[in-house]
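Single-structure report; data block below.
With one protein chain removed, the remaining protein chains of the complex are shown where they sit.
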Amino acid sequence: MSEMHALVRRLYPLCRSITGSGLRRTLEIIGESIPLEISEVPTGTQVLDWTIPKEWNIRDAYIKDSSGTRIVDFAASNLHVVGYSVPVSATMTLEELRPHLHTLPGQPGLVPYRTSYYAETWGFCLSENTLAGMGPGPYEVRIDSTLADGHLTYGEHVIPGRSAEEVLISCHVCHPSLANDNLAGVAVATRLARLLAQEERRYTYRFLFAPGTVGSIAWLARNRDRAGRIRHGIVLACAGDRGPITYKRSRRGEAEIDRVFAHVLRDRPHTLVDFSPYGYDERQYCSPGFDLPVGCLTRTPYAGYPEYHTSADDPDFVTEEAMRDTLDACVRAFGMLERNRAYVNLSPYGEPQLGRRGLYESLGGRSDTKQAQMAMLWVLNQSDGAHSLLDISERSGLPFDVVADAAQALLVAGLVKE
Amino acid sequence: MSEMHALVRRLYPLCRSITGSGLRRTLEIIGESIPLEISEVPTGTQVLDWTIPKEWNIRDAYIKDSSGTRIVDFAASNLHVVGYSVPVSATMTLEELRPHLHTLPGQPGLVPYRTSYYAETWGFCLSENTLAGMGPGPYEVRIDSTLADGHLTYGEHVIPGRSAEEVLISCHVCHPSLANDNLAGVAVATRLARLLAQEERRYTYRFLFAPGTVGSIAWLARNRDRAGRIRHGIVLACAGDRGPITYKRSRRGEAEIDRVFAHVLRDRPHTLVDFSPYGYDERQYCSPGFDLPVGCLTRTPYAGYPEYHTSADDPDFVTEEAMRDTLDACVRAFGMLERNRAYVNLSPYGEPQLGRRGLYESLGGRSDTKQAQMAMLWVLNQSDGAHSLLDISERSGLPFDVVADAAQALLVAGLVKE
Partner (left out) sequence: MSEMHALVRRLYPLCRSITGSGLRRTLEIIGESIPLEISEVPTGTQVLDWTIPKEWNIRDAYIKDSSGTRIVDFAASNLHVVGYSVPVSATMTLEELRPHLHTLPGQPGLVPYRTSYYAETWGFCLSENTLAGMGPGPYEVRIDSTLADGHLTYGEHVIPGRSAEEVLISCHVCHPSLANDNLAGVAVATRLARLLAQEERRYTYRFLFAPGTVGSIAWLARNRDRAGRIRHGIVLACAGDRGPITYKRSRRGEAEIDRVFAHVLRDRPHTLVDFSPYGYDERQYCSPGFDLPVGCLTRTPYAGYPEYHTSADDPDFVTEEAMRDTLDACVRAFGMLERNRAYVNLSPYGEPQLGRRGLYESLGGRSDTKQAQMAMLWVLNQSDGAHSLLDISERSGLPFDVVADAAQALLVAGLVKE
């Protein structure tokens, strides 16, 4: 089964941007797996310090040589057009055209990914090799795009839990044909939502699929009150390359989500990095006014692999196995969040007599003590309301699940309360 | 002189348990050296979450083969009977008897120590070698014990100090013929009490000799108010083997007693371990409701030596030299506690002129400065009421006694106050 990879491949050809029909179509396809509530924010709307830009749509674009051959063709790859390019229809020499051409001289076979959301201009991206083969022209240059009042679109999927406290999983959906960045994140999030729905949940889980930066800013602007309900969160991106997982801590640095991922990742190759205010939408969630406990989970982080923001970030660059590993880390981390809490020992003066409650081996004098019994003693000893099960697991060195099982046994026995 | 070892040897043959005449006789013998106030807590008394069990006494027990030979004989070693065994008088085949026999297959020459305080059963402990030599039987099996309403007994010795604040030294006295665990602790505590009585004391010292777990729980239940007076404490156990000292920190981890023992032990081989809720009666003192600053001082800790809880933990296993080393560490640590306090510099603006008070060398310009003068400068500089002499010793790197002597000189000179 390669359900996640199939979704990556299906979404790959669409020309996404921070607005427009490619973005809408992407949300529709995600919505086939998990129902999305779609929001449309009109052009010109003030969102925090930003303004929703005009909506951009594109139908075709090319550079034709004098023989009528499309040297550069949007139909072959939507990366060929600089995102948010204004319409152009002109005949130009190479010299005139050159300032509008973007290549990667160091990676001559690859097409770069470029955008210009907030400065009205236009351009083409092509390989250095293609550029090298271009004569002086003239060329027929055409971009059949529209930049007009419209909407910015984002989608949300909410899985209610016992509590109104929320866990946020946020994915940017504004990149065109780039697989790892961020169709892999979208695919993992979609699968994760389906898995979480199968379990009884304490937290409410909110999945947000929005264009980067202005999309999360729009969501925050329209959900300022709701933001306070977010107890934990991650930005999920670059989730499918073959590198090990990287977890970037929230601005707080020692938030529960940060500690949980550090704990979960101990068992596999991984990297932990401190917060910095550059990267994905954690920049917005961790701005000082919100300061939400939201980290960022990737495999190789942004700009950390040569394929980053180039035509080489295609569906072959990501693997089902890597996405499954990312998914597994999320499942374990959210499972730990679900179970993690601080208990209060109801019998805090001395140890309660576990033996008469069937919780302790009756034959004394033996020098071996089972992990489960140690975990019960640790939970009782530390449960003064200030130490969470994760604290206890870390202090005792016992596995989190053993500690959580012990707490559950003590809860059933009436020895601790939540 | 081998006073402590003599006490170990004298107490060794008694059949102690968490109740009973062997326990009472042990307290009587300790009381010959230091007067004990004896408490008797009736069977059935509720103590915290526990109930005082029936009192157990035993006169004889054996397994006789068909020739009338005692294969296993309580008279030879009280370890042969599982503690709290109910009375038995039967003839049984080996097959019937086998579930009641406990051996140590990995240490075939040794007899294990086993108890069953809270599940009414019976059993014998014997060496694997003895078991191997036993034929199919039948055997005459007899345990002449009584399990009946009675009392749990503990003893206290209090040495009053200028202050009602207490230092607790707690020893478990419930183990039968095991020398290191805990007759060595009893012997060191008894000697320590006599030494402390010879000095002027700031603190009141309370020595508690009680059966493990239920004994300390009984004391805590009957002294809930007094527990609040305990400023420092140790559980003293396994005090006589040849290994280096281990100090286990209190639950608080950075209590003054923890820092004092860490400081004192720096000068000799030792191990410091963090608190865990398994071990001796520190489990009770450090339960979250009490959370007393009580650490645990041992040499090799429980279950850390092959002789632990076996017949090999006999008087030859412990040495006078090791007990003296344990005693010396206690004497130094309590001496430091006695002297450690925070002073207040009465002349805190600039340095007071030490020279005119005869506290400072008069000939300036020399580059060597005596440790005692440095200590005075440190005490003056740090004595804002928030830094103890131990803090100052640790920050300055100067020996504690030099710092304490400097503080005393400054106190006499009227430059600091307590």
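Order of writing sets the chain letters: A and B. Residues in each chain are counted from 1.
The working rule: a residue touches a chain if its C-beta (ideal position, glycine included) is under 8 Å from a C-beta of that chain, and two chains touch if they have at least 3 such contacts.
Please read all numbers here as calculations on a predicted model, not as lab measurements.
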Quick one: say which of B:Y308, B:W378 or B:F400 touches the chain that got left out. B:W378
Hey, which of A:R206, A:H232, A:R283 or A:R299 is the one touching the hidden chain? A:R283
Just to verify: which one of B:T103, B:T300, B:N345 or B:S388 makes contact with the chain not shown? B:N345
Which residue, A:V72, A:L97, A:L110 or A:I217, contacts the hidden chain when the whole complex is considered? A:I217
In the whole complex, what residues of subunit A lie against the chain that is missing from view? 48-51, 83, 112-119, 213, 216-217, 220-221, 224, 251, 274, 276-278, 283-284, 286-291, 302-303, 308-309
Given the full complex, what residues of subunit B touch the hidden partner chain? 345, 347-353, 355-356, 362-369, 374, 377-378, 380-384, 395-396
